[in-house]
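Just one protein chain is left out here, and the rest sit where they should.
We call the chains A, B and C, going by the order they appear; numbering starts again at 1 in every chain.
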Amino acid sequence: MKNTFGIALSITLFGESHGTAIGAVLDGIAPGIKIDEEYIEEKLAQRKPKGKISTKRREPDKSEIVSGVFNGYTTGSPLCIVIKNQDTKSKDYEEVARLARPSHADFTAFCKYEGFEDYRGGGHFSGRITAALVASGAILMKALENKGIYIGTHIKNCHGVCDQNFDKYRDDIEALNSLEFPVLNQDAAQKMKDEILKAASEGDSVGGILETAVIGVPAGVGEPWFDTFEGMLSHGIFSVPAVKGIEFGAGFDMAYMKGSEANDAMRYKDGEIVTETNNNGGINGGISNGMPIIFRTAIKPTPSIFKSQQTIDFKNKENATLNLKGRHDPAIIHRARAVVDAITAFTVADLLTARFGTDFLKE
Amino acid sequence: MKNTFGIALSITLFGESHGTAIGAVLDGIAPGIKIDEEYIEEKLAQRKPKGKISTKRREPDKSEIVSGVFNGYTTGSPLCIVIKNQDTKSKDYEEVARLARPSHADFTAFCKYEGFEDYRGGGHFSGRITAALVASGAILMKALENKGIYIGTHIKNCHGVCDQNFDKYRDDIEALNSLEFPVLNQDAAQKMKDEILKAASEGDSVGGILETAVIGVPAGVGEPWFDTFEGMLSHGIFSVPAVKGIEFGAGFDMAYMKGSEANDAMRYKDGEIVTETNNNGGINGGISNGMPIIFRTAIKPTPSIFKSQQTIDFKNKENATLNLKGRHDPAIIHRARAVVDAITAFTVADLLTARFGTDFLKE
Amino acid sequence: MKNTFGIALSITLFGESHGTAIGAVLDGIAPGIKIDEEYIEEKLAQRKPKGKISTKRREPDKSEIVSGVFNGYTTGSPLCIVIKNQDTKSKDYEEVARLARPSHADFTAFCKYEGFEDYRGGGHFSGRITAALVASGAILMKALENKGIYIGTHIKNCHGVCDQNFDKYRDDIEALNSLEFPVLNQDAAQKMKDEILKAASEGDSVGGILETAVIGVPAGVGEPWFDTFEGMLSHGIFSVPAVKGIEFGAGFDMAYMKGSEANDAMRYKDGEIVTETNNNGGINGGISNGMPIIFRTAIKPTPSIFKSQQTIDFKNKENATLNLKGRHDPAIIHRARAVVDAITAFTVADLLTARFGTDFLKE
Partner (left out) sequence: MKNTFGIALSITLFGESHGTAIGAVLDGIAPGIKIDEEYIEEKLAQRKPKGKISTKRREPDKSEIVSGVFNGYTTGSPLCIVIKNQDTKSKDYEEVARLARPSHADFTAFCKYEGFEDYRGGGHFSGRITAALVASGAILMKALENKGIYIGTHIKNCHGVCDQNFDKYRDDIEALNSLEFPVLNQDAAQKMKDEILKAASEGDSVGGILETAVIGVPAGVGEPWFDTFEGMLSHGIFSVPAVKGIEFGAGFDMAYMKGSEANDAMRYKDGEIVTETNNNGGINGGISNGMPIIFRTAIKPTPSIFKSQQTIDFKNKENATLNLKGRHDPAIIHRARAVVDAITAFTVADLLTARFGTDFLKE
């Protein structure tokens, strides 16, 4: 039971929100991948809190690669990224040592670690840890792009406000990756922001649904049992804090479809094998079929709200009322997309490396 | 990239639909678990096709434990279950060698295995393989029951017909485990069967949503990153053929909730720590919180339908029309619940073994 | 802690000496490897007890591949080999339930499995389980040969009688693989057999040292830390029952050498990079260097002897004397070589698959 993930590649996360540093070790990576530091910064920027719709904690998130890179290229040995913690206000969290924040991991961390957990700011459970994940994922995302594999995520639904569907995948992905607030339809984007600000003004928060597309994955990757493409992606994606669901292709709507509607008819088109619909989200029998891999991720509303909440004081073993102070996001969905992208990049890179060998991602 | 799953326990599946045998190896299991063969048969019976709403293929599914059991108890060494194939009609599937059945794994298997796959009846991708999974899972499910941990699954939605919610978990689970068609509300059950028969009469099929409850899991099990409780369960559950989505607690409905609605208030009640709602489905920060673990699984309509379908002939590289014959299920959702139960039992047993050591499940 | 081994490939062993069957599941194997049943039988024959120098237990060892092979080729899905147990005389072993056979696993099995172990004939610890390993390894050994990689093992030392060194690797390996008693120098072979028969006549047993060569492995395979070529091979090789040591190249003799003697000078020779000596046994920094991989394995004398032995009765918790009856080998070194070959083939195939992808071994 470990904080490590992957088959041929592996990623290990370490660090606590208010400790010395957070970081990640990426192992099994191909040698010869060029490190594009600007690209990494771009991805980290997508995860950073920004403007009124985010927490006021400002993290410089200066990532440093301390191993595995030489002369600007990956060496093939473990690549460790370290991000030092700086803007920490530990005193804000003193109360947490006693009061469990509802829907947070305070109580479960206490049960698991038996009182030895670093409770400050969520400790090892903090969303902050994902910065290291995003930096690592950026390296792989860039390497995948060089192989013609592109990943993009938009906010499909934010507290009921829906974005349009993917239309032209390649263009849409490019557009999304240049947006701070990743929504295809800009009217929808504005309405979503309004929802977030409204929740913020009430001391409340909202969630939503992210939709991710991966294009360019060759057919034939994944395993029929257990290490299915869906199984591997979902295993990783549930590590994005606040994710409570994942669905591929038509997903839960399948419950309302008949086989004749749900089945994706297959055709030769311009010498390529395609499906007319993509209700299976690019995966059959756990294995990629060459169509875009499409999945949606349910993000719960940020649990840190300023409204008064009923909870327990698990040190004094009594009921209590929690009135949170500090700096909190009224929504994290726009920041979470960078983490979803990163885990997706990792998982796709992992499955491709397992299939084609350690050199696959080499330029 | 393997057909093996698990951390402290592991399960490996082998076999093809029309080969000599299918089976599973369960490793890392505690010594001293009593084997209840009747219980295994019961679980296998839940997976078996039955009545008008299932395929006419009748599999005796006689499971044989060939290792790891001595004098009626697990020895602690690998337990291998073998189920011989008997009622196979290979000629029915000859056409499949050429024509990809839409939404099946024929084409992806061909890409992955490059023409060497056993295409008869879905080969290694066949739902038949799950019989071995169910038999293995039954051993663990029984062992978990002896530790006060119960698992039950109902059809929450079958082609739009909905079952009532779980009410009294312990009783509902017991009721469900005694039902062939696992629905809590018997009116809903009848309407669901009508939907299935209607689809069957049209040569079509339906899907639905399964909802699973696990009660009795102690708080503090799971890992914050990657080997989260959700991540491990989802990794396994996506191996149930036809699953296209999974959500925990309120899941995708979270997109429409505010933090103040979604957060589960905590209380001491009769000396126990409980949450007033269970929108997080018993898991916070990837770790069990002691509440029932609740998740729902989207099952797509059975892809094998008798309606004419557009597809490709991937041997001759041309478009084609597929008119399926043979024996096929108009719905598998009622059979799939046994597989979901089995994987759930395995995953819960695995996480508990990783946490508490190899003897945890010993009687 | 599992009965499974491997990174990209995996092998899982199951079965007990006197149970229904033993077997192995090989997963992650390339599709399109031709199954040569005669070759598998040949390898199984090398492991079989034979003549006066072996136990009188005669096992037909009829292996059956029950999955993962279609039309004579591997499909790429898990390949399960089952060998049914037949010639079992369980009553011979009744005493073992009480008396720990010295240097056997009776007592440690009792501690680990807490009395639930199948103690008959060594149960899951029995050397018999290796038949499944040998059959699995034979498939990979043949596939490696098709890639120009050859493996051969000789008895370097049997109770002090030494064989000559490898001379011409390719020829020597071919010769060894055709010999029942794998010794290069036939005089030495005879003297070794004499030692074994002498020990047998005394109710005693002997051990020895096996030396294995692997040629044709390309340079650059293995990992600097942990999954070193030596680490992976040794991890597997210590599963050969009775192995108590392993050394690569000059091994323990290094203790008597200076750097200037031990270092392998490098040279270009006919366009190839070679080393003048091979004291490192073909591995530097955990990674293959293209030279023959050479290692030696210490095999302890068979612990089952007919001489009276002091031991404990761990049921009655008292000291006791053991006088073994039944059928036992005065030496297993000549049989063990087939197991060493099999694990070597597995490990080499595994490391190559991890490096070059799942198709590497495809014909």
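Heads up, the rule we're going with is that a residue touches a chain if its C-beta (ideal position, glycine included) is under 8 Å from a C-beta of that chain, and two chains touch if they have at least 3 such contacts.
Here the structure is a predicted model, which means the values were calculated and not measured.
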Options C:Ile129, C:Leu176 or C:Leu361, residue touching the unrepresented chain: C:Ile129
From A:Gly68, A:Pro102, A:Pro182 or A:Gly251, residue that would touch the chain that is not displayed: A:Gly68
Chain not shown: contacting residue from C:Ala30, C:Ile83, C:Cys158 or C:Ile215: C:Cys158
Sites on subunit A contacted by the missing partner chain, in the whole complex: 1-4, 8, 10, 12-16, 19-23, 25, 27-28, 31-32, 64-68, 70, 73-80, 82, 112-118, 123-124, 358-359, 362
Residues from subunit C at the interface with the omitted partner, ascending: 1-5, 7-8, 11, 13, 100, 102-105, 107-109, 111-112, 114, 124-125, 129, 157-160, 199, 202, 204-209, 218-228, 230-232, 234-239, 241, 243-252, 254-268, 273, 275-276, 279-281, 283-290, 296, 298-305, 307, 309-312, 314, 317-319, 351, 354-355
Contacts of subunit B with the absent chain, listed as residue ranges: 8, 77, 224, 354-358, 360
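As a working rule, only the chains that are shown with their structure count from here on.
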Centroid spacing, where centroids are CA-atom means, of subunit B and subunit C in whole angstrom: 38
Whole-Å gap separating subunit A and subunit B, where each centre is the average of the chain's CA atoms: 26
Contacts with two or more other chains, residues of subunit B listed in rising order: 1-4, 8, 13, 112, 114, 124
